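Following this message is one structure expressed as structure tokens.
The other protein chains are all here in position, but one chain of the complex has been omitted.
After this line comes chain A, so read on.
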């Protein structure tokens, strides 16, 4: 299937040390290239809440017309969403410095990144001592996703019904006009009232078009919930890794201790075979202890670095999450206010049309 390409005109100014700005040429990118960029960012900045892409397919559709991905309205809204995506990255204190992002904006051929760690993010595993903050964050992201999807679904249904109410009034226009032909006194009033009914009926198209932008703002945060979850998972992955390493180290230490003291408390295959096939020689035992001691040293160092890594990750992640929270509160509040503004505009239009219609009716 042929996919429409999205044209980007990017005017990006790069501040060189001497204060010069550079204007880049425009280039073409398709949706799947944006997906690649995002996947890369997810992997390389696991502690960052990476901005989401606009939906791949039209969902939460209020009217069957806009279910088509080729629909010009959908394409336009997708364009806005993609632009928004890039702007968010560009305004992010850390992400904007990324080289790959720069290349995305400037290079025609964007190299493909395949990373197995991407797959690892999807693996399921259990963590023994989860960080409460991250657990809470995961719950929050689940709630956010659930409530926004519900809201979008109901909004779509409400929009559908509203469309129905407005459009049926258009029928009055037609019938009034036909009726006015047989009426002497009432004719003019009917005819002009009918015209206002037509105006009323057609006003809904713009109103709902505007509302789609509001819906898109909410959708962005619906997808952000996914991004939040990705950060949580990364943390879980690290935590799991850490716990496994610690566990491994502890068992090696115990093994070593047993070999040194001669007591057998833990089960090992070597111990088993020794029992069955006879004791090992002191030299063999020494060798083994040495190996274990080396491994233990290694393990301790690894654990240290992993712990450090973990703490770094948590620090950075929380910094970005705080940033994200601020952004989310601002954006959602703005969205809700813009919704109110839309409603006000709709009401004002309604008052005007019906006042005009009333005048016509009273002149009949």
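Operating definition for what follows: contacts are C-beta pairs under 8 Å (C-beta built on N, C-alpha and C of every residue); 3 or more make two chains touch, one makes a residue touch a chain; residues count from 1.
In this section, contacts and distances are computed from a predicted model.
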item: Per UniProt, the name of the complex member that is left out, chosen from "Exosome complex component CSL4 isoform X4", "Aminotransferase ACS12", "U6 snRNA-associated Sm-like protein LSm1" or "Sorting nexin 7"; value: "Sorting nexin 7"
item: Residue among A:88, A:138, A:169 or A:219 that touches the chain left out of view; value: A:169
item: Sole contact to the chain not displayed, among A:38, A:155 or A:288; value: A:155
item: Interface with the undisplayed chain - residues on chain A; value: 140, 143-144, 147-148, 150-151, 154-155, 157-158, 160-162, 164-165, 168-169, 171-172, 175, 178-179, 181-182, 185-186, 189, 193, 325, 329, 332-333, 336-337, 339-341, 343-344, 347-348, 350-351, 354-355, 357-358, 361-362, 364
